[in-house]
Structures are given as structure tokens and as C-alpha cells.
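The complex appears here without one of its protein chains, the remainder shown in place.
Chain nomenclature is as follows: A and B, assigned in order of appearance, with residue numbering initiated at 1 for each chain independently.
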Amino acid sequence: MSGPTSIRLARRDLIFGAGAGLVVLTLPRAVLARPTLDDAIRGFTGGKALNDGRVKLDIPPLLENGNAVGVTIDVESPMTAEDHVRRIALFNEKNPQADIAIFHLGPRSGRARVSSRIRLATSQTVVAIAELTDGSFWSSRASVIVTLAACIEDLS
Amino acid sequence: MVWRKPGLAVFAIIFGGGAMAEIAGEEKKSGSGFMSRETQAMQADDTSNPGMFSVLDGERLWREPVGPAMKSCASCHGDAEVSMRGAAARHPAFDETSGKAIDLAGRIKLCRRDKQTAEPFPRGSEELLALTTYVGTQSRGMPVAPPVDERLTPSRENGKRLFEARIGQLDLSCASCHDDNWDKRLGGSPITQAHPTGYPIYRLEWQSVGSLQRRMRNCMVGVRAEPYEFGSQEFIDLEAYLNTRASGLAVETPGVRP
């Protein structure tokens, strides 16, 4: 089995196409009170018990900027057809919306490991939850401190 | 989401004493040296550095024929990886025609207007940023090498004067932070030595690529001063001075900064 594969591509090998402008098609949204972190988690688990363990949530405890926070979630699982991680969800405590992302995995994933970059509006708790094929849910949480950037733009 | 918060309280830090002035050789370091491991990693890997989108846009623009003569940058300059190597490290440079210092973005604007006879891209436009980033990255890894050219002296001297002049309601100069207090923090953020090694940068705060002038305008707003206009001589002079200060540090374009 190989380790994490990381191949640096020459610039001209990178996939790149001319991007046509995307059309904006959304309606103004009413500002509604967001569900609590626990409510959001219940919505994902259907109220099933959360087990501690198996999930490793890697996120820096102190952030230079909340706009792009690297997160990696690792779940202990053999990732076989019978026993694998189906979904990994990320939720936050204090953004305007509790959801961050839901990743769908399967036996062809080989390894239950996902990384992304997320936005955190302020210092808060982030929770990662894994759903396994046996219907159990496993979780890990982390507290992060978001520092304010110095010398930002005046939007007024 | 409310990503933006008034950041002024952090200026309550007292800047007193400790006039370190000029930064000595071995202490001199790029802004990337002050960043977290995570942000450094984002810059270091081309498939994880969002500034690469600007590089790729610039590469496309480099080859795009425009104007009545349908000339592209490549029509005259050929392969940018060869012809533009070192160009960013040498700018601002002296422009014979205007008799003034000119920065890299200004040079690209002029080339587009005079050589391609096309409508120049405005300062701050994605296109000009993309071309500047693409040309800039051809110098990646090369030392910042301000030209030995006495005609640049007045510009550099004025840049130094502006760098050291106290401005704004907070009555701070660039030097108050970046010469005298670069080893401290402003609220949670490390104060850097203000070496413009990575520009145009992908700033996490902006969530986009932006120019050194945009970054300086942010600092000016930070000290409650009226920012200079984009493309103003003040900014060119400041850039010319900053490049002499950063001399010898490696170009990192496209840099990632918090």
C-alpha cells in the first residue's frame, strides 16, 4: 500500500479551462435564527446516540484568518464493503448556518480520510461526525480561536 | 456570514520606545516567515494555492491576441518563462518615456496601451492582476534585485519619506510598525517587516488575489488615513523603496497571506 500520494504537476499539466461567468440566480434570504449545534447534529443522526472515538478531527486551534481553515477528518475503519464509513459531516457552533459539509464515502475510498478548507466566523466549536455501515455515529469536537486580521478594508 | 469586524481596537497596543529602525541582514525575512505552518503549506503547493488560478488566467491572457494588430504579449515576448524571468524582481524600474519609476502592473498597462494598442486593464481588475501574477511568478525563487539606477533615487527617497511619515488619526507611520515593532503582534496578527515578496498575493482576508497597492490601502485605512489612489506616484515610490528594503529576499509570487 502506498503512503499519501502527492505528485507535483507541472503548471501546464494542470487542468484548466476558460470559465464562463456563472449566472447568479438566488433570492434574498430571510435572516432566520440558526439551529443550535445539537439540533443540527440531531438532524444528521436522526437522534441516535453519538459515540466518542474513531474520529480524528485535525484543525489548528488558533487561526490567523477564519476565511480558509484547513481541516482533516480521519476515521478508523477497514473500509470494506461490509464495514465502512458512509458519511462524514462537519458542523459548527456559531456561524450563521450550522452545516459546513457532508462527505459521502464508500468501500472504494480505501481510506476514510477527507480534507477541506472551511470558514469560521468567530471562535467556536467544530464537530465532525462519521456514520458507519452498521448505523452507528462517531464524533470528535474541537475548539478553535479565530483571531482578527489586522489592516482590513473599509467597506463603507 | 459576518466575516468582517471592526479591527481598530487592536491598535490600542502602545507603540513606545524601541526604535529598531533598519532591519539587519540575518533578521530580514519575508512575510511568509511570520505565517502559520498551514498558510505556508497552502502557498507552497501549486495545487493548493488559490493564487494559481490568477497565474493560469494570466497565462491565457498572455497568449490572447488583442487590439487592431491582434498582437498578444507572446507575439513580442514569446515564452514568458524565458523572457519574463526576473522581470518582477527588477520592478519598480525606471521608465524612459515618462522619466519616472514604474511598477510591474504599470509596465503591463503601458505595453497593452502602446504596443498592443488595446484598452489597458484598470488597476485592480482581475485581468491586470492575472497578468501581473503570471509575469510575477516567472521570478519565483529569484532574489528581489532593485536595479542599480540613479534615476530611481528620487522615487526611492520619496518612498522612504512616505514610509516614515506619520499619517492618519492614529498618527502612525509604516515604519512605526514594520521597522520598529516587527517582532511584536498587532492583536492576534504578527507584525511583519513589510517586504513585498509575494505580490500579487492571495489574501485569505480578501478571499481573492490583490495587489501590493490594495494591501497598502488596507494599512492606510487601518491607521485611519485617506489612502492614496491606485496607480498614484506615492504608491509607486513606496513600492520602489520597499523593493530596496526587500533586496535579496526570494520572490514568492503568488504568495498566500492571512
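In this text, a residue touches a chain if its C-beta (ideal position, glycine included) is under 8 Å from a C-beta of that chain, and two chains touch if they have at least 3 such contacts.
Here is the rule we use: contacts and distances are computed from a predicted model.
Candidate names were "Linoleoyl-CoA desaturase", "Thiosulfate oxidation carrier complex protein SoxZ", "Phosphatidate cytidylyltransferase" or "ABC transporter ATP-binding protein", and the UniProt protein name of the unshown chain is "Thiosulfate oxidation carrier complex protein SoxZ".
Judged over the whole assembly, touch between the missing chain and the shown ones holds for A, B.
Shown as candidates are A:Ile41, A:Leu120 or A:Val144; the residue that touches the absent chain is A:Leu120. Residue A:Val69 is the one among A:Leu37, A:Val69 or A:Ala128 that touches the chain missing from this view.
If you put the missing chain back, the residues of chain B touching it would be 1-3, 45-48, 50, 52-53, 56-57, 207-208. One chain is missing from the display, and on chain A it is touched by residues 1-2, 4-7, 9, 14-20, 22-29, 31, 67-69, 72, 92, 95-97, 99-106, 108-111, 113-120, 155-156.
Here, only the chains that are shown with their structure count from here on.
Those residues of chain A that touch chain B in the complex are listed here as 8-9, 11, 14, 16, 18, 60, 62-68, 70, 95-97, 119, 121, 147-155. Here chain B touches chain A in the complex through residues 1-5, 7, 10, 35-36, 38-39, 41-42, 45-47, 52, 55-56, 59-60, 186-189, 191, 204-207, 215, 217-219, 221-222, 258, going by the rule given at the top.
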